[in-house]
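One protein chain omitted, others in place.
Residue numbering begins at 1 within each chain, and the chains themselves are lettered A and B in the order written.
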Amino acid sequence: MKYVIVGGSAAAVSAVEAIRSVDKKAGIDLFSDEKTPLFSRVLLPYYVAQQLSKPLLNFRSADFFDEFDISAHIGVRIVSIDPGAKTVTAGTGETFPYDRLLLATGGNAIVPKIPGVDKAGVSTLKTMADAERILNLSGKRAAVIGAGSIGVESAISLLKRGMKVTLIEQLGQVLPTVFDEEAASIIQKVIEGMGVEVITGERATEFMGNGQVRAVATRGVTIDCDMVVLAVGVRPAVELGRQAGVEIGMMGGIKTDPHMQTTAPGIYAAGDVCETFDIARNTPFVNAIWPMAFEEGRIAGLNMAGHRAVFPGSVRMNSIGNFIGFPAMSMGVTHPGECSYAEADCVIEEIKDRTRNTYKKIILKNGCIIGAIFVGQTQKAGILTTLMRKQVEVTEFVPALMSKNLSFMDILPILRRHGDIFTEPEYKEIMDTGL
Amino acid sequence: MQVIKVDPDKCTGCHQCELWCASEIASEAKALPLSINEEPQPVPRVFVEGKPFALQCRHCEEAPCLYACPNGTMRRDPQTGLVYVHEPTCIACWMCVMVCPFGIITPSPQFKVAIKCDRCRNMGYPICAEACPTHAITVEERKDYRKKKF
Partner (left out) sequence: MEFIQKKTADPAVERFVLKAADQEVSLPWDRYEGQLPECGFCEAGLSCRDCLQGPCISHPFKESNKVGVCGKDKDALAVQSLLRLVLKGTMAYLDPLNDFVREVGSGAAAPKDKKKADQVVKQVRGLLEKGAQGMTADFPKQILDAWATRGVMPEGLSRDLIKASQKLEGGVGSVEETLLWAFKCALLGTLAYRLHGKLKAAVFGSPGATQVRLNLGVLKKDAPNIVLYGRMSPVLKQQIALKAEEKNIFVGGVCTDPLVPPHIFSPVTNYGSQEIPLMTGAVDLVVAGDQCVNPSLKDFAKEYTVKLVCPNSLTQTADPAALADEIIRLAMESYDLRKDIPRQIPDAVQTAVMAFDAAGPGAKKILDALSAGKIKGIALFAGSNNVKFTQDREFITIVERFLKEDILCISEGEASVGLAKYGFLNPKETKECGAGLKGLLSSLGDAVPAVIDCNATDFLLALAKTGKTPIKGLPIAAYFAEAGRSTEVAKALSWVAMGVNTYFWPCLPVTGSPRTMEALSDFCGEAFGAKLNIVTKRIEAPAKAELFLHAISAPAPMSGKAWK
C-alpha cells in the first residue's frame, strides 16, 4: 500500500499520524510546497508580531518525519494527478505512484483585483514567505484590508511592532463571519483601545504609489501607508483537485463524503481545501479552521488505511485568546438567518445576555444549539461546542448554559437522556460512577 | 492507562481536592499558608461545582484538545497516555478551552497559558486522591469500553 499526501500542514500531519497508528510499514510520501515544514499557519501573526521565534511556530518536532518513517519532499510542488494511472507528478517532473491519495492543499489567500495591488509593500499573510516578507518590510504606517480573523490579528501584530495601523473593512463590522454586530462592536472598542484605527463600511478601491505603495484609497477616505496586508479571505486551493477531476462543491471546496473520500475512488481530501457537512448550517460548507483540518485529516487517514471511520460533520469555531488581552469565542452560525435549508417548521431562537463586561448569545434550532458567541467570559465554552456538534435538545438547560457558573454537572441529565449519542468512553466512565 | 475515579456517594463537596491541587501543585510555594496569598493566584485543576463530585481532565482517548491545539503545545505522554500542556509553548489562544467537552481547561490570562490537570504527571500519586478526606477519589486502570478500536 502506497500513500501519497499532498500538503504539509494540519490535515496532512494528522492524516499521517492516523495512518501510522494503523499501518506501520507501508510507504508514505508527503509533498509540501512550503520550504519551512511543520509550522502552524495560525501562529504567523505571532511571528510577525515578533512574539514567537521561528522554531516555536512548529507544531511537531523537527524529527517528526523520521520518527513516523515518512518520505517528506519539502519544497516540492505537485502539479498534476493522473487518477487513471494513479500517479502524481511533481514540479521537478518526477512521478510517484499511489494507492491512496490525500489532497490537503489548504487554501490560497485571495488577492483582490484592485488597481495597484501589485505594488511593492502589498502582501497577503498566508505562507511563511508572506510572513518573512512582512517581517522585513520597514515601515511606520500599515493598512490592513479586511477585518476577518487574519486581518484583525495582522493589525495587532503590526501594532505590537510599533507601527501605526489602520484596519479597513468593507462590511459594517469587524470579524463579520465570526461575530454578530454587538460582539463585534465590543471587540472593535478593544482593538481601538489598543491603538488600531478601524474603518468599517469602506472598500479599498486603489493602492497608490510609485512602485512602492504610499496610500490606500477607499470611496470615502485615503489612508497614507507604507505597507499593506491583504486579508480579504481565503479560497480553497482546488486547482489540483479540479485537474484530477474530482467534484468541487457549491461552496468552492472539494466535495467529500463522511469518510472524507472525494468523488474519485482512492482520492481523499481534508482541511481547508475541502467541503464538509456543516452541522450548524445544515448544509455543506468550507470550515477552514485548524481543529476541523486536524480531525478531517485524521478521519481521512484512518479510512485510507482501511479502517472505517466517520466524520460527524464540521462546525466553524474561532477563538480570540490572549492576543488582544480579551477573550472571545464564537462557534456555529452567528445569525439565525445563516442556517440555510431549514425546513419551514423549524423554530429558531436567539438568547442573548449582555452585562457590563460580557456578551453571550446562543442560537437554537428546534432546541439544539447551532451557534454561540461568548465575549469576555469564555471558560467551559467547550461544553457548548460539544452540545452543538452532537445536536441534542438543550432548551431547558439554556439558563445553566448562559450562566457564568456553568459546570459540566449541569448537563448530566442530557448525557443520561442521550446515551446513544454521547458514546465516547470518557462519558461512560463518568456515568459509571453512579452520577 | 491509570485514570481517576470519583465515587459520588463518598464525595461531600468539601473542596479539599481543589485546595490542595492549587496549593501543592499549581503554586510556587507548594505549601498552603504561603500559597494562599501568592500572585498570580494559583489555579486548581480539579473542579467541584454544582454537585458534590470532583471533575478532573479525563485524558480522553480521542482528545479534542489535542486536535485543536495549533502549535503542538497540547501533548500526550507516550508512556502514560496522559494529556498535558507543554506550557512554554502555549500562546494562550484558548482553542483547547473551546473544544473541551468537560470544560476542565481553564484559560488563564494571568499565567498566559491554558491550565489543565495532568494527573500529577511528575508526582506519582494524584494529590486530589491523596487529599480527599473520604477517599472518594481513587486511581484505577482504565476500562476498555469499546469492543473494537474504531
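Everything that follows uses one rule, which is that a contact is a pair of C-beta atoms (placed from the backbone, for glycine too) under 8 Å apart; a residue touches a chain by one contact, two chains touch by 3 or more.
Note that the structure is predicted; figures quoted are calculated from it, not measured.
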item: Visible chains in contact with the missing one; value: B
item: Of B:A22, B:L55 or B:C69, the one touching the omitted chain in the full complex; value: B:A22
item: On chain B, residues whose C-beta touches the chain left out of the figure; value: 14-16, 18-20, 22-23, 26, 31-37, 41-44, 130-131, 133
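Operating definition for what follows: only the chains that are shown with their structure count from here on.
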item: Whole-Å gap between the CA centroids of chain A and chain B; value: 28
item: Residue ranges of chain A touching chain B (in the complex, touch as defined); value: 10, 14, 40, 42-43, 46, 51-52, 56-61, 290-291, 294-295, 298, 302, 307-309, 317, 319, 321-323, 325, 327, 329, 331, 378-383, 385-386, 405-410, 412, 424-426, 428-430, 432-435
item: Residues of chain B touching chain A in the complex; value: 3, 5-9, 47, 49-51, 53, 55, 58, 60-62, 64, 67-72, 89, 91-107, 109, 112, 142-146, 149-150
